[in-house]
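Moving on, here comes subunit A:
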Amino acid sequence: MQQHTMKRFDEELDTLRELILAMGGLVERAVGNAVKSMVEQNEKLAKKTIKRDRAINALEVQCDEIIRDILVRRQPAAGDLRFIMGVNKLVTDIERMGDLAIGIAKGTIYSLENPPRVFSNLDIMGEKVLRQVDRALEAFSRGDTELAMTVIEKDDGIDSLYKRMYREMLTYMMEDPHSISSSIILSNVAKNLERISDHATNIAEMVIYIEQGHDIRHVDHEAAARILAGEEPEDD
Partner candidate 1 sequence: MSKAKISVSNLKLWYGNNEALHGIDVEFQAKKVTALIGPSGCGKSTLLRCLNRMNDRIVGCRVDGNVLLDGNDIYAPDVDVVELRTNVGMVFQKPNPFPKSIYENIVYAPQIHGMVDKTGMDELVETSLRKASIWDEVKDKLHEPGTALSGGQQQRLCIARTIAVKPDVILMDEPCSALDPIATAKIEELIDELKSEYTIIMVTHNMQQAARVSDHTAFFYMGDLIEFGNTSDIFTKPQQQQTEDYITGRFG
Partner candidate 2 sequence: MSSPSNLKRRYRADKRFKLYGIAAIAFSLCFLTFFFVDIIGKAIPAFEQAYIQVPVTYNEALKSNYNKAIPKAYRRLVSKAFLRTLPQKLEAHPELLGTTQPEWALANHRVDQFLKQHEGHGLKKKYRSKVEQLYQEDKIEFRFNANFFSRGDSKMAENAGVLAAVMGSVLVLLITILVAVPIGVMTAIYLEEFAPDNKFTQAIEVNINNLAAIPSILYGLLGLAIFINVMGVPRSSALAGGLTLALMTLPVIIISTRAALRSVPQSIRDAAYGLGASNLQVVMHHVLPLAFPGILTGSIIGLAQAMGETAPLLIVGMMAYIPEAPSSILNAATVLPAQVYTWSSESMRAFEERTAAGILVLLVVLLSLNALAVYLRKRFEVRW
């Protein structure tokens, strides 16, 4: 795309993009570390993760300021408008992911008293969710709608993974009442991971909106695919 006639505007947009990617990087690491701290029962790592959330919050505030500034000064339209609107939502999603990662890290700390004996597929789920987050951010940074679509499609897999873990934990709890507290913690962690994946999906949907102006939230995959293929969404 061409440069804006106002160079400052381009700079502001670039700064915003960089801040979001930086924020995304921090969140990605937070999620990874949180899961790792749980699986390895590493208290130090968990505490570090919780502490680092401040940086994410600070970045969120900074992003909001830039967004407000651009809205006031530049009155963005078309692609710029979609970018700002998308980013405005996306920032919240990223920040939420950070919060959820903290939730996982806190779970690690609670679980130390009564360490779970098995972590089931938590590490695999963690890895998959992490990859979702990574793909969503990648899709955003490259403006890659195909990759974004992949994120959206893969979210179902994460959902079923969560359901499987949840049932597994229920079985453990029924078999062994001592494991109840650790199982609850673990299922909460899985729930958080599932939610993180949801936020990644949101990000992916925003990427599609930013790039193509289609709103594919709250529609099924087939409809989304049709919209992306350029067919008119049918009115109902």
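Everything below uses one rule, namely that contacts are C-beta pairs under 8 Å (C-beta built on N, C-alpha and C of every residue); 3 or more make two chains touch, one makes a residue touch a chain; residues count from 1.
Here is how the candidates were picked: all candidates are chains of the complex that A comes from, given by their letters.
Given the structure is predicted, the values throughout are model-derived calculations rather than measurements.
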Result, touching chain for subunit A in the complex among 1 or 2: 1
Touching residues on subunit A, where the partner in the complex is candidate 1: 1-6, 9, 74-82, 212-214
